[in-house]
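What follows is a short report on a single structure.
With one protein chain withheld, the remaining protein chains of the complex are depicted in position.
Chain lettering (A, B and C) follows the sequence in which the chains are written, and residue indices restart at 1 in each chain.
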Amino acid sequence: MSEPLLQAVNLQCERDERILFRDLSFSVLPGTVTRVEGANGSGKTTLLRILAGLNDAWSGDLYWCGEPRARQRESFLRNMLYLGHRPGIKPLLTPMENLRALMAGRRPVSDEVLSRALEGTGLAGYQNVPCRNLSAGQQRRVALARLLVADEPLWLLDEVFTAIDADGVRAIESLLQQRAAEGGAVVVTTHHDLTLPGMQRIVLGGGLTDDE
Amino acid sequence: MSEPLLQAVNLQCERDERILFRDLSFSVLPGTVTRVEGANGSGKTTLLRILAGLNDAWSGDLYWCGEPRARQRESFLRNMLYLGHRPGIKPLLTPMENLRALMAGRRPVSDEVLSRALEGTGLAGYQNVPCRNLSAGQQRRVALARLLVADEPLWLLDEVFTAIDADGVRAIESLLQQRAAEGGAVVVTTHHDLTLPGMQRIVLGGGLTDDE
Amino acid sequence: MTSNPVRVQPVVEGVGVAGAMKAVFLRDMKVAFRQRQDLLNPLLFFVMVVTLFPLGVSPEVSFLREAGAGILWVAALLSVLLSLDHLFRHDFDDGTLEQLVLQPQPLFLLVLAKTLAHWMLTGLPLVILTPVLGVMVHQPGNSIGILCLTLLIGTPVLSLIGSIGAALTLGLRSAGVLLSLLVIPLYIPVLIFGTGTVAAASEGAPVGAYLALMGAFLFLALTLAPFASASALKISMSNS
Partner (left out) sequence: MTSNPVRVQPVVEGVGVAGAMKAVFLRDMKVAFRQRQDLLNPLLFFVMVVTLFPLGVSPEVSFLREAGAGILWVAALLSVLLSLDHLFRHDFDDGTLEQLVLQPQPLFLLVLAKTLAHWMLTGLPLVILTPVLGVMVHQPGNSIGILCLTLLIGTPVLSLIGSIGAALTLGLRSAGVLLSLLVIPLYIPVLIFGTGTVAAASEGAPVGAYLALMGAFLFLALTLAPFASASALKISMSNS
């Protein structure tokens, strides 16, 4: 279990003609939680989007399971789960329909499992209420339900605690810890004081801009 | 200083045919901080919008300085500051222009004071950068700069800590405390563990929906 | 920072109505000029409709001379109609509208300032572009003059009526259909009198009565529409 899932070598990213970060090298090993830290505007979201392959405006090298990521696109996408600021939840669909649609492109999961995952994030009884009738926090919870059915070994989670109440935050923290114990790797950005045993930190210096 | 600024008597609010809260009575006195608490979906945002006069779907009585609020519209609006989920910041304008436009409808403030307020929220050097080039947290800080120039005695702040980093959170906490010490009244909703001496709490039971 | 002691301020100590209206107007203009491409949208649509007709229907001079003024009026109407959704939508989405409703000044005057900015940014450029397009569709010189005049009086009416529809449908995600259905019946008289004036002029008939009637439309819209829009905005705000 010691080969890194994702390895970054000398990453550099510019935005609006200012360097957000440079010479950034790190490895994401199975069984670890990595927290990306930095003040508002230091480029946390940008880094996560670069790691997910959504942002191409960088230089350096990225390796997936030891091989250049660009050559492993399909394997990388199959084994990586990214949750961004915008959770990918359609307000007009119900939590069940949203979760089903999100899983449909990844692997077949039975409705029963999905329903239990929604219950697991505190949405019992809301499975078939259109998401626009749910609060911002409840909509985030729909996206988080994916984590309960995900088999992807690498999770990239951007501001996953936003709009979640205290009980929810504790539940996510223990989920991440459990995930690492099972051999998964998690990279998170958060303003919360997340501290888990053995956690890796990537601290970004104050840059100019961040994605919104 | 003992007459309440805002008084709510038997407030009741329904949403989507479910009662969010009922028989809610409280007073907001000068020199106090009031925290509205409740799980995701319990109606915190709705309550704040009702207090601000943005939501009319309620029954009960609201008094401003002892008189029915409906008859005191102009006085109430002149003396109340509301910051919502959506901060009222135009992405195309700079922080200075945004702040100037927001203050323009309320009272004349010199550019120098506004610029200092932006510095006070950690946006020194960003005063003339278009807001869309700032991160989500930095955009919230533009809205928060209003608090540093506001003379309104009543502040209604919805999720004011969202997307703000740890230093920023501490700065806001001490600002609220100082404000109360000067005789202002603050009503906040937040998922953060905000605890200030003498803080009043309004706890909402688990309802169905919240505003987004 | 707050040097005064915190206390309830009397209403008089605030910004005057004129100052607040000016601030609202200037902010809308500034935002629009910061995003110049948006300014081109209604113009481009206008030009597009007018130029697609010779291509799709007939490029013959006799057809265009007969139909040209009508095509220009319909294109202007559609162009204003499509720009209406932007009147309050961005402000609603980013929270600026909440702050506008909570300003102590009368809301209908602030709405009037916004509508004026909307017309200056959509209707007025169409009027200015009309002579060029008029020549393109083979309109005679005096028709073009009258056409511009009817659009100059007519487009503010379209903006004002449209502001009511835009405010009413603000809370709805799919505002487009309802907005059109609400607004078009009120636009049709303006369209008929606008094109009627041009037709009368091209036949050499006097157009004074026509223009007076259009002026009356404008006056009516100026006095009633901002009130209706302001009420509609408050309702939309409450339901959101």
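Quick note on the criterion: a contact is a pair of C-beta atoms (placed from the backbone, for glycine too) under 8 Å apart; a residue touches a chain by one contact, two chains touch by 3 or more.
Computed from a predicted structure; not experimentally measured.
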Which of A:14, A:37 or A:97 sits in contact with the chain that's absent? A:97
From the list C:18, C:61, C:135 or C:188, which touches the chain that is not on show? C:188
Touching residue (missing chain; options C:6, C:20 or C:77): C:77
The listed residue (C:17, C:67 or C:152) that touches the chain absent from the view is C:67
Among listed residues A:43, A:137, A:153 or A:168, the absent chain is touched only by A:153
Mind listing the subunit C residues that contact the chain we can't see here? 35, 37-38, 40-41, 44-45, 48-49, 52-53, 55-58, 63, 66-67, 70-71, 73-74, 77-78, 82, 172-174, 176-178, 180-181, 184, 188, 191-192, 195
Residues of subunit A in contact with the chain not shown: 5, 30, 52-57, 65, 74-75, 77-80, 82, 84-93, 97, 101-102, 104-108, 113, 116-117, 120, 130, 148-153, 179, 182-184, 211
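By definition in this document, only the chains that are shown with their structure count from here on.
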Find the most central chain, measuring centrality by the gap between its CA centroid and the centroid of all protein CA atoms shown. B
From the C-alpha centre of subunit A to that of subunit B, how far is it in Å? 31
Determine the centre-to-centre distance between subunit B and subunit C, using the mean Cα coordinates as centres, and give it in whole Å. 34
